[in-house]
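Before I ask anything, let me first share the structure, which is written out below as structure tokens.
For this view, one protein chain was removed and the others were kept in their places.
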Amino acid sequence: MTKETLIPKIGVVTDIRKDTPDVKTFRVVGTDGKKLFQHMPGQCAMVSIPGVGECMFSITSSPTNEEYMEFSIKKCGCVTEVIHALEVGAQITVRGPYGKNFPVEEDFKGKDLLFIAGGIGLAPLRSVINYVRHYRSNYGKVVIVYGARSKDDLVDIEEIQTEWMNEPNMEVYLTIDRPQEGWDGHVGFVPAYVKELGLDPNMTAVLCGPPIMIKFTLAGLLELGFEKSRVYTTLELRMKCGVGKCGRCNVGDKFVCKDGPVFRMTELDELPDEY
Amino acid sequence: MFKIAKERLNELYAKINGQMGLFIPVKKAGEVNYEVWREGKEVSLETLKTVKSPKNMFFPQTENMMKFKTEGKNLEIIDVRGEKRPFVLFGVKACDYKAIEVLDKVFLADPVDTYYQSRRNATTIVTLACSKPEESCFCSVFGIDATAPQGDVTTWLDGENLYWQANTEKGETLTALVKDLFAEGGEAEVEAQQTATKTIIDSLPFANLDLSKFKPENLNELFNAAEWQEMSEACLGCGTCTFVCPTCQCFDIRDFKTNEGVIRYRCWDSCMYSDFTLMAHGNSRTTQMQRFRQRFMHKLVYYPSQNDGLYSCVGCGRCVNKCPQRLNIVKVIKTLGGKDND
Partner (left out) sequence: MKDVELKMLERAKALLESGEVARVIGWKKGDFCYDPSPASFETVEELNGFVYDWFCGANLSKYLIEMSKKEGKTAVFLKPCDTYSFNQLVKEHRIKRENVHVIAVECLAKLDIEKIKAKGVSMVTGVEVIGKEVKVTTAYGEETLKKPEVILTKCETCQKTHQVKDEEIILHDRPERDVDRFAEVAKLEAMTADERFAFWREQLSKCIRCNACRNVCPACSCVKCVFDNPASGIAAKANDDKFEEQLFHIIRAFHVAGRCTDCGECSRVCPQNIPLHLLNRKFIKDIDGLYGEYQAGETADGKTPLTSYAEADAEPNDVMKGEAK
């Protein structure tokens, strides 16, 4: 972390990929062409367009990528709208990394892992999944269940289909909300699909997606016999500083930016219901 | 211990001001707030509660942080801070001094907030003991002794003199600068004043507030208390309580476009404001009850839970005096704090 925690670094956008109608993935390096800073899967960074605003995004790329960082960003507010209008070569500011990462070096090691994502919720999980792929022998079986509104809303579909689906000991299940021409895969919501798949409850699970998806998926997992202490998620609330000082992203006595964004479900159970 | 006659205080201010900056309670348009001292300004040390606390000396209500310049596609970040000139913060009451300790735990915790730190390091704090606490004061509930505030220098004021005692190295350095204005003595007067003031403090109406219920283990029970609805009913959602509070520390970071580039500044924010937690895809606190609850839970439960039980209220009573609709932390403590409040 930089000594001046609120003063960002300058990042250069070197590649922009349009993933879905409203999600783009931005590749960013420093002005020296090198990676801006190291991070761990699940950590976030504050990205800003000076004059427009600063927002927290999870770092989508894996830490094992030594060349650059990537952010998959959905267009949904005034800052992301401007970010989406950027062109390759544009300079932005980045500071971080912030928050606690997924326990990839601790609790996840040697375990079978289940990743469940909805829509843009894949962004923080992509970092973990690719980290796990890089250190494949450290982990057991990997199952990925990913759903979106339509086939066009599946983020990173190319990487999923060409790389993840061909990875040994890794199963990928895709689903979309409603039937669509050109889609012969599964149709239905993520929570229902998770129950249908009859997954092994001894896996360690990671959930990310809209709150409503998390709520119903979690209920489904518990029915299947999963233990809450082995289910993780990542939260998002309004943040400004990223270091637990500006006082706005707390849930009870925990700051999402500092004590999160990664939480075990058992930790969330102890917190008041205000997220 | 040293002393200086009250009528010579202007000489003391002038002397300090010659060496470094001096911030002191000054009356302007009828109200007393900390300001930069200048010859001719109306200093009011006697004022028990300045409207704003001295926190904005370290954590200004608005502060420019950096500037962005764009040339073509190239972006440049300029740190706009200058060297912080040393200054003396004069007349800080015991509650407000304790509040600085509360703020330190936020801003000086890792990673250090260097904006706050540079101001803090540049400051010598001269505290002033209280001699006429009033009914809205309840600092003793938080273990604060209003008759013996900490600080680099502690002072006491009576009808005749200001009494002066250095406590730290910074305090000694300041004392050396102004010592030729002082005479020795004052111990007996100070002790007499302390005894008299303590009697008043013990008899204050809020002296025995019961905080026993505000413990981290009661977090969820307190959060879910039905009483929040009624307690917050009249809340206007204004920021008076937060902006007069010496420990409220929430801030916003914003950008401002100027002809010479973009200025990124931070400013005080209030958890009472409806857009405090608003983000593009929703708001985690949509009702005034939730926002009201957040403020008091933060002070009485969340902050202590993160800081070894230290409350983020110092009993200064500003919210008691200033809330437009007379809601305040005392009413919350009485409602939820413990059975001895009944």
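All chains are identified by letter, namely A and B, in their written order; residue positions are counted from 1 within each chain.
Criterion: contacts are C-beta pairs under 8 Å (C-beta built on N, C-alpha and C of every residue); 3 or more make two chains touch, one makes a residue touch a chain.
The model shown is predicted, which means the values in this text are computed figures rather than measured ones.
Of the listed positions B:Glu11, B:Glu191, B:Glu221 or B:Asp275, the one in contact with the omitted chain in the full complex is B:Asp275.
Checked against the full complex, the candidates B:Arg8, B:Lys69, B:Lys179 or B:Lys257 give a single residue touching the omitted chain, namely B:Lys257. What chain B contributes to its contact with the hidden chain is residues 28-31, 33, 51-52, 61-62, 132, 134-135, 203, 205-206, 230, 233-234, 236-240, 242-244, 252, 254, 256-257, 265, 267-270, 273-275, 278, 320-322, 324-327, 330-331, 334.
Simple rule for what comes next: only the chains that are shown with their structure count from here on.
Centroids built from CA atoms put chain B at 40 Å from chain A.
The touching residues of chain A, when paired with chain B in their complex, are 1, 3-8, 10, 48, 50-54, 76-80, 89-93, 236-238, 240-241, 243-253, 270, 272, 274-275. Partner chain A is touched in their complex by these residues of chain B: 65-66, 68, 70, 73-77, 79, 106-107, 109, 111-115, 216, 219-220, 223-224, 249-255, 257, 262, 264, 266, 269, 271, 276-281, 283-285, 290, 294, 297-298, 301-303, 305-306.
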